[in-house]
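Excluded from the complex is one protein chain; the other protein chains are retained at their positions.
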Amino acid sequence: MADPHFATRVRASFDKCAAVHTMGMRMTDVEAGRVTLEMRHHPLLTQQHGFLHAGVVSTALDTACGFAASTLMPREAGVLTIEFKVNLMQPARGPDFFVEGVVTKAGRNITFTEGRAYERGGEAGERLIATMTATMMTVAGREGIKH
Amino acid sequence: MADPHFATRVRASFDKCAAVHTMGMRMTDVEAGRVTLEMRHHPLLTQQHGFLHAGVVSTALDTACGFAASTLMPREAGVLTIEFKVNLMQPARGPDFFVEGVVTKAGRNITFTEGRAYERGGEAGERLIATMTATMMTVAGREGIKH
Amino acid sequence: MADPHFATRVRASFDKCAAVHTMGMRMTDVEAGRVTLEMRHHPLLTQQHGFLHAGVVSTALDTACGFAASTLMPREAGVLTIEFKVNLMQPARGPDFFVEGVVTKAGRNITFTEGRAYERGGEAGERLIATMTATMMTVAGREGIKH
Partner (left out) sequence: MADPHFATRVRASFDKCAAVHTMGMRMTDVEAGRVTLEMRHHPLLTQQHGFLHAGVVSTALDTACGFAASTLMPREAGVLTIEFKVNLMQPARGPDFFVEGVVTKAGRNITFTEGRAYERGGEAGERLIATMTATMMTVAGREGIKH
């Protein structure tokens, strides 16, 4: 059953997600089937050439995709990432990043999502730096976290 | 031309990679075509259920794979991740993690790699928690960082 | 340099691609950065439950994505798939299939593409059955086919 209070639930869950706060991510939009995040370039999150680490970009994309899936899940369900793939189009210079996750197909057990990450505010203007496709699994509360 | 001093070069490059130090990763083995990392579970790097965030696991895998590719590249070359895919078999409880990246095929422009992440030291003993396949690109110094 | 005659070149190359004809695929639109294909369900191309085999759906998606990349390449260049990932949302019942490949970022060496496959004409109407992200490599004629 759809959860009418999904936005409150998803924002509360995001608040408990320590890694994304450590990396300075903020949740902006929470709609049915769509979540957006924002973050900034930070020298503590770079790879050896000074760009945002691909793993950090992936963390943001996975988070947006996972919570987008969660908006369509029942109240008591948890969401787990089964797999994701990232394509990295551009080195992530920033200074600002905008990340969007959307559901492409929601199922009872499996939800398919797509994410896009953009950089903003730099010389090149807004541009697509990475895309993700991610598969999410609905985890019922009583089953615990098991594939 | 192969670089006889690849281990020194790769370790120096890892030292400049801020994100992996922020996440507490240490480089252990550096062999031709193979790099290993270790890290520990940390409350600042978790998702909402208390497991290590999939994005952090991916950061470690991408790092091991990228530097494994780098060991086989010329001295002056840089390495960029074009894409990777992660499969997540188990929630990452830890408390210890061991991550390995190996080259499956090295080419002049494109190098294919695979990674595996294991947790250790917990009740379940050592077990495979995630795998990665990643495609790396050799970037010549004079070209700058461009796909 | 962009090739003003890309459509003629791409259609001629598609004609030389035996596998897609064996599977009954037809190329419909050929635009700069976008190619579409059509095909029908066929009993010789099914998996054990009678749906179109995921490998056949992938062949169509890879073909649409590869030729979409080719439209933006120089006249003498060849295109090779480095990797692709497919997400399979629905069993492929058909009876008709429509497949679209688009370029998300074209580079000198590497081009990123996305594909979508839809079924049509059945009880469920038009619906998305699969998506692809694929990375294509430009291969210069004089270098031969080498990664």
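Letters A, B and C name the chains as they come in the text, with residue numbers starting at 1 for each one.
The rule we apply is simple: a contact is a pair of C-beta atoms (placed from the backbone, for glycine too) under 8 Å apart; a residue touches a chain by one contact, two chains touch by 3 or more.
All of these numbers come straight from a predicted model, not from anything done at the bench.
*Asks:* Of the residues C:D3, C:E83 or C:E114, I need the one that contacts the missing chain.
*Replies:* Once the missing chain is taken into account, the touching residue is C:E83.
*Asks:* With the missing chain put back, one of A:A18, A:L44, A:I82 or A:L128 would touch it. Which one?
*Replies:* Residue touching the chain left out of view: A:I82.
*Asks:* Go through chain A and note every residue touching the omitted chain.
*Replies:* 82-83, 85, 105, 107-110, 133, 135, 137, 146-147
*Asks:* Can you list, in ascending order, the chain B residues touching the missing chain?
*Replies:* Its contact residues with the unshown chain are 85, 87, 89-90, 104-105, 112, 114, 128, 131, 133, 135.
*Asks:* On chain C, what residues meet the omitted chain?
*Replies:* 13-14, 16-20, 22, 43-49, 51-56, 58-60, 62-63, 78, 80-91, 145, 147
Methods note: only the chains that are shown with their structure count from here on.
*Asks:* I want to confirm something about chain B and chain C. Since they are copies of the same sequence, is their interface symmetric in residue numbering (over half shared, so same) or not (under half, so different)?
*Replies:* same
*Asks:* If you fit chain A onto chain B using the CA atoms, what's the rotation angle, as a multiple of 5 degrees?
*Replies:* C-alpha superposition angle, chain A on chain B: 180 degrees.
*Asks:* With chain centres defined as C-alpha means, what is the inter-centre distance between chain A and chain C in Å?
*Replies:* Here the centre of chain C sits 28 Å away from the centre of chain A.
*Asks:* Could you work out how far the Cα centre of chain A sits from that of chain B, in whole Å?
*Replies:* One centre to the other, that is 21 Å.
*Asks:* In chain A, what residues contact two or more other chains?
*Replies:* 85, 87, 89-90
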